[in-house]
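Of the protein chains in this complex, one is absent; all others appear in place.
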Amino acid sequence: MLKKTSWLVATAVAISFGGIAQADWKPTKPVEFVVTSSPGGGTDNFARMVQSIIAKHKLMEQSVVVTNKGGGSGAEGFIYTKVAAGDSHKLTFGTNNAYLLPYVAKLAYKPDELTPVAAMALDEFLLWVKADAPYQDAKSYIEAVKAKPDTFKMGGSQSKDTDQTLTSLIQDATGAKFIYVPFQGGGAAGVQLAGGHIDSNTNNPNENAGQWKAGAIKPLCVFSPTRLQEGPKVTATMGWSDIPTCKEAGVPVDQFQMPRTVWLPGGVSPETVAFYADVLKKVSETPEWKEYIERTSQTNRFLAGEELKSFIASDDSKNRKVFEQEGWVVR
Amino acid sequence: MISRYTAEIGTATLTAGLGLTAVVGALEFGIGWGDAGPEPGAFPFYIGLLVVAASMGTLIQVTLGRYGLQSIFLHREEAKRVASFFVPMLAFVVLARLLGLYVATALYLTFVMSVQGKYRLVTSIASGIAAAVIFYFVLEVAFQVPLLKGPLEAALGLY
Partner (left out) sequence: MENFASLLHGFGVALTTYHVALMMIGVLLGILVGVLPGLGAPNGVSLLLPLTFTMDPVAAIILLTSMYWGALFGGSTTSILFNIPGEPSSVATTFDGYPMARQGHATQALTLAFLSAGFGALVGVILITVLSTWVAKFALRFSSPEYFAVYFLAFASFIGLGAASSFKTIVSMGLGFAFAAVGMDTVSGGLRLTYGFNELLSGISFLIAVIGLFGIGELMLTMEEGLRFNGISARVKVSDVLKTIKTLPRYWVTLLRSSAIGCWMGITPGGPTAASFMSYGLAKRLSRRKDNFGLGEPEGVVAPETADHAAGSSAILPMLALGVPGSATAAVMMGGLMIWGLNPGPMLFIERPDFVWGLIASMYLGNIVAVLMVLATIPLFASILRIPFAIIGPVIVVVCFIGAYTVAGRPFDLWLALAFGVVGYLFKKLDYPIAPLVLAMVLGDKAEDAFRQSMIMSRGSLSIFWSNGLVTTLMIIGLVLALGPVLTTAFGRLIRPKASSAVA
């Protein structure tokens, strides 16, 4: 009898304590930021930016430790997160690769084993050619490619990743046919274009800004439904907002963007997710964040909760269609 | 006692096995020469074949020259010394997986110093713990590099 009572009491205490803890969940030890790219990559800059803002504005009481787990195009980090199921002190930073990687490689995690927390920005893609190329707009470039199929080289970062997916979408929409050359990263693809070794690339603004400013390459159009935010002129005559959208320019691929996403392991409480979503929301409202977004010419878009879920679902199905058509999906 | 001949045969068989593993693993990815140059498996496939072939070469060379290779590869005395170093190191790795690197470091250093170095037990224990604590402060606190941790750190609330 006594035993039973004490058990009851213990349960009651546990429940009430649990309830209190849940209502106001807070990290109780240092939080690990798992970065699914190697040091210096786009995801790494994103995570370290968030880290520096949290530290500066003291948005969390506990400290932050950043670890890079970029092996296997980031798969290492996501598997690490999956294995840590139930651990509320691991926040994983990635892109849409979190849910797209398992299509193209046999990996030991499924996207639904991770808990989405937030998407904080959309990175844009542009079509770039060499500055002295004879094309004034995207349409005339695509016409030239169509006239000589399989001779123009499109460079990009990695294989079966965003750049190649976009190349495939362009080919579908226009009937042009490129030779896609995968490089180790967007930076390398940018230099290869400046050196004239490839004919075009689809780099993010940040990856090519320096070369554009220096007059080595030029943008033809941006794969976004609206033009980029207005800002200072990059060259003597043009700024980011002067670049036409691809749809305006006659290339019917109206939207291709890459979300910068944040994840928790599976099996964490909704309060935990809410806590981090709130911290990240505060991060996205700081002037430092706005400055980062502007400098890297990304689109500021904070998504969490249901909004995030439906965004992921639609992005997933859009990409999946390309993957299936190209035969990239592994069984 | 192991003769040089046995050691050569054993190592060449091991490398041939590794080469074969690469060959088998590569077959999955296509080993031909497509439109876009070699397929993903081609390079590992031929490298694997090369390793197998060269290991075979060593095997043949060793077999032909076996009489020159009867020299001793490892004396009993030497084997004991290597084992006395290797076994604690193996135990260190096992302990590190179970108890974390810090505890394993302290235990390993204590053991080796007192049993093999013939230092006094107190000195050995003190040195082992001191080393673990120094590593903790240099790595965890100063450089913020997390090491593998075990139940002790969890109990102390260090992680």
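Labels A and B are assigned to the chains in the order they are written; within every chain, residues are numbered from 1.
We take it that contacts are C-beta pairs under 8 Å (C-beta built on N, C-alpha and C of every residue); 3 or more make two chains touch, one makes a residue touch a chain.
Quick caveat: nothing in here was measured; it's all calculated off a predicted structure.
Participant: In the complete complex, the non-displayed chain touches which residues of chain A?
Facilitator: Considering the whole complex, chain A reaches the absent chain at 38-41, 44-45, 48-49, 51-52, 55-56, 66-73, 75-76, 79, 104-108, 150, 153, 158-161, 164, 179-184, 187-188, 190-192, 194-195, 197-198, 206, 209-211, 213-214, 216, 291, 295-296, 328, 330.
Participant: What is the set of chain B residues that contact the non-displayed chain in the whole complex?
Facilitator: Looking at chain B, the ones touching the missing chain are residues 4, 7-8, 11-12, 15, 18-19, 22, 25-26, 29, 33-41, 43-44, 47-48, 50-51, 54-55, 57-58, 61, 73-74, 77-78, 81-82, 84-86, 88-90, 92-93, 96-97, 101, 105, 108-109, 112-113, 116-119, 127, 131, 135, 138-139, 143-148.
In this text, only the chains that are shown with their structure count from here on.
Participant: So the centre of each chain is just the mean of its C-alpha atoms; given that, what is the distance between chain A and chain B in Å?
Facilitator: One centre to the other, that is 38 Å.
Participant: So in the complex, which bits of chain A are touching chain B?
Facilitator: The contact residues of chain A facing chain B are 29-30, 32, 65, 67.
Participant: Given the complex with chain A, which residues does chain B contribute to the contact?
Facilitator: Residues of chain B touching chain A: 144, 146, 157, 159.
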